[in-house]
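The complex appears here without one of its protein chains, the remainder shown in place.
Chain IDs A, B and C follow the sequence of writing; residue 1 opens each chain.
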Amino acid sequence: MTLLRVRFAETDQMGVAHHGAYAAWLEVARVEWLRERGHAYTDLEAAGVSLAVSELRVSYRAAARFDDLLRIDTQLVYAGSRGCRFAYRIERASDGTLVASAETRHVATGRSGQAVRIPPDWSAFLRACAGAGAS
Amino acid sequence: MTLLRVRFAETDQMGVAHHGAYAAWLEVARVEWLRERGHAYTDLEAAGVSLAVSELRVSYRAAARFDDLLRIDTQLVYAGSRGCRFAYRIERASDGTLVASAETRHVATGRSGQAVRIPPDWSAFLRACAGAGAS
Amino acid sequence: MTLLRVRFAETDQMGVAHHGAYAAWLEVARVEWLRERGHAYTDLEAAGVSLAVSELRVSYRAAARFDDLLRIDTQLVYAGSRGCRFAYRIERASDGTLVASAETRHVATGRSGQAVRIPPDWSAFLRACAGAGAS
Partner (left out) sequence: MTLLRVRFAETDQMGVAHHGAYAAWLEVARVEWLRERGHAYTDLEAAGVSLAVSELRVSYRAAARFDDLLRIDTQLVYAGSRGCRFAYRIERASDGTLVASAETRHVATGRSGQAVRIPPDWSAFLRACAGAGAS
């Protein structure tokens, strides 16, 4: 579970958080989800492996506004040898309003962008999380 | 058809354009798509109506890199009285490589964010475009 | 004092936080500086007054990297009837390395962007803070 406050820079002239800002929020949520489970995404990157985003889907349900505190619930819904899939719910922390639901698919890539296998220790960890259901 | 060059600021430490940058590119493509057809999005906004993004879906196929010239082909695939849907292909201009395909759904909203009808002249224009097939 | 973690989206292909990301961090630091002192920037905005940035200066001293925890020390160095000036030090939290020093100047503006006076209660608060030296 990640808490995150909407930045002024993330608003647009409609007076709400710009829809493009959500991708960075989901990314923050993934990194924190890993950290909470004892894994640093920087370690995976140091090993030359990235979990590149291959698909992004966001359904915007209610506006998020400047200074709103948001709660992002992250769930690993699938983990394979070469990729994984996360699902997210973004809620306004003050009243639980659903702001957005989202999903990202990832493929493991090496330093030159080629598809690679997820290192065994990370793969075992991710598979265990995916099997464990909701975070 | 919109041409757009990947900015240095849009790259990330994987050495490619960050997946979050694409939302702004699609938005630029929509605005240019309207302009090419004689409609300024600023006019719609001045009338108090926005085409807020209610859903975003992006499939990333090949990396876009700093200074790459990208061509975005935009198509209005549906237009109704209260919303519309666009589909996009983002290609590398130099060799036609498909960088990403994407879709955005929009709902017409008023100044306070409430759902509204698209003004009649805009609605007629959008329906005509949606019926006309690929841009 | 604001703690902030460098987002992956904020990195660039040099492998460090992009210099353009710092403006948003300083903005977060200002908002938190106000909140720590019992003032919500959203209240000022709700009263129709913004502290628009009229000048930004950042000196970059050491790279900030993905997932680095940064500490931003904010100081209000001047407050007048129509504007104010903040100074900042951004340090890496882990070892105190100076990442950047910065300064922003602000002018109070109304809803249509015109220069206005800072409301009396906010002005008194800001002047008291500016007189009190370092935060």
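In this section, a contact is a pair of C-beta atoms (placed from the backbone, for glycine too) under 8 Å apart; a residue touches a chain by one contact, two chains touch by 3 or more.
Here the structure is a predicted model, which is why all the values come from computation and not from measurement.
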item: Neighbouring shown chains of the undisplayed chain, as defined at the top; value: A, B, C
item: Per the touch definition above, residue among A:25, A:41 or A:66 touching the missing chain; value: A:66
item: Interface residues of chain A (partner: the chain not displayed); value: 8-9, 11-16, 18, 20, 66
item: Interface with the unshown chain - residue positions in chain B; value: 5, 7-10, 23-24, 27-28, 31, 40-42, 45, 66-67
item: Chain C, residues in touch with the chain not shown (by the definition above); value: 13-16, 18-21, 23-24, 27, 45, 50, 52-60, 63, 109, 113
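Criterion: only the chains that are shown with their structure count from here on.
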item: Size of the rotation, in steps of 5 degrees, that lays the CA trace of chain B over chain C; value: 180
item: Between chain A and chain B, centroid-to-centroid distance (C-alpha), Å; value: 23
item: Rounded Å distance, chain A centre to chain C centre (Cα mean); value: 27
item: Chain A residues counted as touching two or more neighbouring chains; value: 23-24, 27, 45
